[in-house]
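With one protein chain held back, the other chains of the complex are shown just where they sit.
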Amino acid sequence: MSSFRHVCIQLIRALLILWGAFTVTFFLLQMMPGDAVMVRFMDPELGLSPEQIEAMRVLYSGSSSPVFQYFHTILRMLHGDFGYSVQLGVPVRTLIEAALPVTLRLAVVGFILSLVWTLLIAIGASLLPARPLRQIFQAIPGFWSAIPLYWSGIFIIQVLSFKLRLLPVVGVGPWEGTILPALAVSLPIAAPQAKLLLQQIEETERLPFVMAIRTKGASQRSVFFRHILPNSVTPCLTMAGISFGELIAGAIVTETIFGLNGLGRLTRDAVSGQDVAVLQAVVMIGATGFVAANLVVDLLIPLINPSLRSSAGWKETSGS
Amino acid sequence: MPVPAASPLRSLPAGLFALICALSMPGAEGHSQNRTITYLDPQEHTNLYPPAGGFYPNGGILSQITDRLTWQDPTTLEIRPWLATDWSMNEDDTEYTFHIRPGVTFSDGSPLDARAVAQNYQTYGKGNPALHFPVSEAISNFDRAEVIDPLTVRFHFTHPAPGFLQATSVLGSGIVSPGTLQRSFDELGTATNIIGSGPFVVSADIPGKEVDLSARKDYNWGPENRPARAKTDQIKILVVPEDSIRVGALLAGQADIIRQVEAYDEEQIRHAGYSLHAPSTRGVNTGIAFRPDNPLVADIRVRKALLHGTDRQEIVTVLYSENYPLARSVLSSKAAGFVDLSEKLKFDPVLAGQLLDSAGWRRGENGLRYKDGHPLRLGIHISLPHPQNKTMLELVAQQWRRLGVELDIMSGSAAGVLLDNLDPQRTPLTVSEVGRADPDVLKSEFFPKNRDALLQKGGQSNKVQHFQDETLNAMLLDIASRTDRAERLKQVVAVQEYLIDKAYDIPLFEEPQVYATSPNLTGLGFEAVGRPVFQNVELNRP
Amino acid sequence: MKRFLPPGPESVVSIGVLAVFGLAILFPFTLTHSDPVTGVAKEHLLAPGWTHWFGTDQLGRDVLTRIVYGARETLPAALLATLTGVVLGAFIGGLAALSAPVVDAALSGIIDVLLSIPELLLALTVVILTGFGPVHAAIAVGISQTAGFARIIRNLVRSLRAMPYIEAARLSGTGFGGMIWWHILPNAFRPVLGLAVLRYSMAILSLATLGFLGYGAPPPTPEWGLMIAEGRDYLATAWWMTTFPGLALLTVAFATNRLSHAMTRTRGDQP
Partner (left out) sequence: MNTQRPVLDVSHLGISYDGKPAVENISFQTFPGQTMALIGESGSGKSTIAKAIIQLLPPSACVTHGIITLNGISLPDATPRALNAIRGHQIGFIPQDPSSSLDPRLPVGRQIEEVLRLHTSQRRAERRAHVLHLLEHVGFSEPERRFLQYPHELSGGMKQRVLIAIAVALAPPLIIADEPTSALDVTIQGQILDLLDRLREESGSSVLMITHDLAVARDRAHDMIVLRHGQIAEQNTTRNLFENPRSSYTRKLLADSPAFHSRPATPERPVSGTQPAIQVKDLTIAYGSRTAVSHLSFDVQPGTTHGIIGESGSGKTTLLRCLMGLIPPQSGSVHVQGKDIFSETSAERRQRLRSMQLVYQNPWSSLDPRLTIRRIIEEPLRNYFPEGQAWRQARLHDLLERVHLPLALLERYPSEISGGQCQRVALARALAAQPDILVLDEFVSALDVTVQARILELLSELQKELNLTFVFVSHDLAVVRQIADTLSIIRYGKQEEYGDAEQIFREPASPYTQTLLRAIPGQQHSGKAKREGSKEW
């Protein structure tokens, strides 16, 4: 009963966050100088007169007040209608439908890869026989989080695709085309996760029960995989939930470099073209991803950690 | 001893490696025979309403899927038959009559007849406010279209329209089906909605990523140099914004044709045995135009000083290649009516210094010039579509700094740039260039009701206070309406001289569109203004 | 001061690296003699060699010189960004932790809302709102980092508030202000400093990303992100143009990261 209540509270909270994100971005976007109609139709190539442009503006945004538009937009979004992209002349829904799978693929593959890295780093830093080797693994998260994403992306393309010809980057199938960008995006996502996991492992190793298990005669490897690792992953889950939202921001850069046409590219173009409807939709998708990931984590944690089954809350455990 | 459950330490990296290897296989050997030709464009298409075809990615698609009434020979610039078998015009160029080739159909099967052509031109010439279609900038003084018989159409003009014949050959005058023009303007953002009669048909449009073209098997109404159906069945147009990826993908065999090769990459492409193509855009050369409404450049001595203080040769040598000839006038040397004004464009820093001195701009402590305590500081926005524009402006800034003039290179959001570019106080300079193989191009660029590069009062911007050059405007109008070709070209020469004498523009180089193709690809053709034509493209197996 | 800067070879090396870049910020001319803005056009795209250690760029400017002067653009801007984030974050987070539960819930809600908006997107929006340029970009990055800071600081202050010594101080007659000034601030200082140092390295990267996307300093400013962004077009021809600024960025970010690591680790009193 109480866990049902807990889920309900979290759901309401999630909805409130979504509403807040909508409101904040709506008014931020309203404050932007100029508008998409101007950006698109003032292009001298089109040779439109100012009167024609004004007519376009009325057509697109109507002449109603921002407050009216605010409620109008909310209602529309609740019906799954995201409006019209002024810049590309296509319904936003069409754009999102085309872009979302690309970014989701990127996010999912990148996320899984990042988990693989995280695990490998943790294993290397804990189990490798030589101390210097372990220290190198311990330094990897710091190193990776210092690599600019666009820079590593460029080098991944040049080396893996063009020099070694492992995978093409243009004209490939959706999943093949995801691998290299996912590789690029997985490094900065893995870095904070791995850093946190290493920290947790270090803390877990100091706990008395680890020593108690060693006295049972368990080997280092067995202690690590059976006890230390499972007891260290909970906070990392929280971090993973947060980083899922960041994947969308990461996608802006990755998709630019790898020429993917996902949400990131859409966002980038929408920002430069001030395509408010598209931006609003992208923010809502990002926020939904963030909120959903956190909900999932919130519900997952008690399954992983039995002692937290009565009182779970990602709010308190999240850290840098 | 107990055996630990698993040893991911060993198996994980191995598995990962195997995965990567497995996935890389199809990529490595994926080039099957008779495959699709892949074309990489740095930008995605926008609205494909044919008059908006001036934008390169749009042109790249429209030139494959639409035909025009006439065809302009890129070498002789002569107007030749295409959809129109022949044509005639009246004495003062106010009536044009075209005879349409029989048997031409749109890709949806509907006939391309006089009625369809009339509807196209009616829309291009007058716009369609209800559906938000704007007027084509190539067509001036249009009055109405008249269907004489199913294969004859006549266009009426309010004033003489000598440029109209050429205008029927440009990309912006591609003929689309009447159904296409009954859609709203916004629906033309989707390439599959454009129904033309060209050698290719859009089979798929993935926004922002890809447009697929497939050949029309029954096509046989091409212009004289390419009458028959396309040699390749499939063309895939991919959007790849990154320069280094387009070049890398071409060299790695992942693409066959790429557009926009920067000058610094030409060497390695040629070195690798790939071909470069640099069709000229034949219009107004890439240059820097002044907005004399801004008091800083209102003084002709300042403008002249900057004209002579710009080492144009250095710009071309350092940043560009032989595909980018040094501009010798405002117009491209390949354009009709071109006149060589090199003598008036000489680099002369001494003269430039004297001119600035005489205009009252004295060098201050830091080497910059001041008048009444204000520095000579001029703002300009980067124009992204032009090759290496940012670097070029940095180099110009470097040169002007020696004169004591500061060039302030600005960046901003798209809206901010547009607003700035309409305000001569913020942007006394602008980057100018327009590609079109007709003398009318001068009017397109400089006339207040058109692009209004100089920003005149009563033009595109309401921020302009005083500047208006009636002489120039009259000359430009004259070009557009003069019927006699020789007279027209004479006027074109006069305008070029006028622009340079008034130092309204610093022409820098003739801008080409540079393409690179893989060695076993042949048949890439070009429009008169450098848009690719894929009809004859084919891959020869090595 | 020794209570805040831990010894150890790692932090010594990190501080040494940062000191070199500090020198570049304060006295760039001690490290190089060329002009970062004006190059010798004829000597463009030269490969690294004796005269130009890191080669030259497309306008014949020395890449090393531009990196040295670029430190001046990138690093102080990142500092401004971090300060903005820390100050705003500490204000919001501290206020939430020290206020009544209702206010705390409301502020935490706001923090969550801001967290749910992708950081980079928020930063881009703020840049467009405030206008382009290095200072605006820095503030935008700071604002986009605020929510993250606020949440961590809120949790930190709340955990401090629950410490017995805080209650002991209150029973010793210390008032609310005294409690913050004497007990919460000094105890929060070091964890927050460590966090700020970590965020500093993230701010460098975020700023460089904005520069990369074209929202940073205007040309010909030798901003690192911009240099990498520009250099990547020349990657096939002049690898050094993007490689070296990237390495500089990586070095500073890594050094600050390790420094933060060392700072938060010692004595294990991390929040």
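Per-chain numbering from 1; labels A, B and C assigned in written order.
Definition applied: a contact is a pair of C-beta atoms (placed from the backbone, for glycine too) under 8 Å apart; a residue touches a chain by one contact, two chains touch by 3 or more.
Bear in mind that the values here come from a model prediction, so they are computed numbers and not experimental data.
Asker: Given the contact definition stated above, which residue among A:Ala55, A:Ile136 or A:Ile213 touches the chain not shown here?
Answerer: A:Ile213
Asker: Sort through A:Thr73, A:Gln87, A:Gln199 or A:Asn231 and give me the one touching the missing partner chain.
Answerer: Checking each option in A:Thr73, A:Gln87, A:Gln199 or A:Asn231, the one touching the absent chain turns out to be A:Asn231.
Asker: In the complete complex, the non-displayed chain touches which residues of chain A?
Answerer: 207-209, 211-220, 222, 226-227, 230-231, 304-307
Asker: Considering the whole complex rather than only what is displayed, give the residues of chain C touching the chain that is not shown.
Answerer: 163-169, 171-175, 178, 182-183, 186-187, 189, 269
Note that in this section only the chains that are shown with their structure count from here on.
Asker: I'd like the Å distance between the centres of chain A and chain C, where a centre is the mean of that chain's Cα atoms.
Answerer: Between these chains, centre-to-centre, one finds 21 Å.
Asker: Which chain B residues sit where two or more other chains touch them?
Answerer: 242, 244, 248, 251, 413, 416
Asker: Give me the residues of chain C that touch two or more other chains.
Answerer: 128, 232, 235-236
Asker: Inside the complex, what are the residues of chain C that reach chain B?
Answerer: Touch residues, chain C against chain B: 37-39, 41-42, 44-45, 58-60, 128, 131-132, 214-215, 218-220, 230, 232-238.
Asker: Quick one: in the complex, what on chain C touches chain A?
Answerer: Within the complex, chain C touches chain A at residues 108-110, 112-121, 124-126, 128-129, 148, 151-152, 155, 195, 198-199, 201-202, 205, 208-209, 212-213, 225, 228-229, 232, 235-236, 242, 246, 249-254, 257-258, 261, 271.
Asker: Help me check something: in the complex, which residues belonging to chain B touch chain A?
Answerer: 2, 4-9, 12-13, 16, 20, 23-24, 26-28, 30, 38, 40, 44, 46-47, 52, 54-55, 129, 132, 134-135, 137, 185-190, 206-209, 236, 238-242, 244-245, 248-249, 251-255, 413-416, 418-419, 422, 449-452, 460, 462
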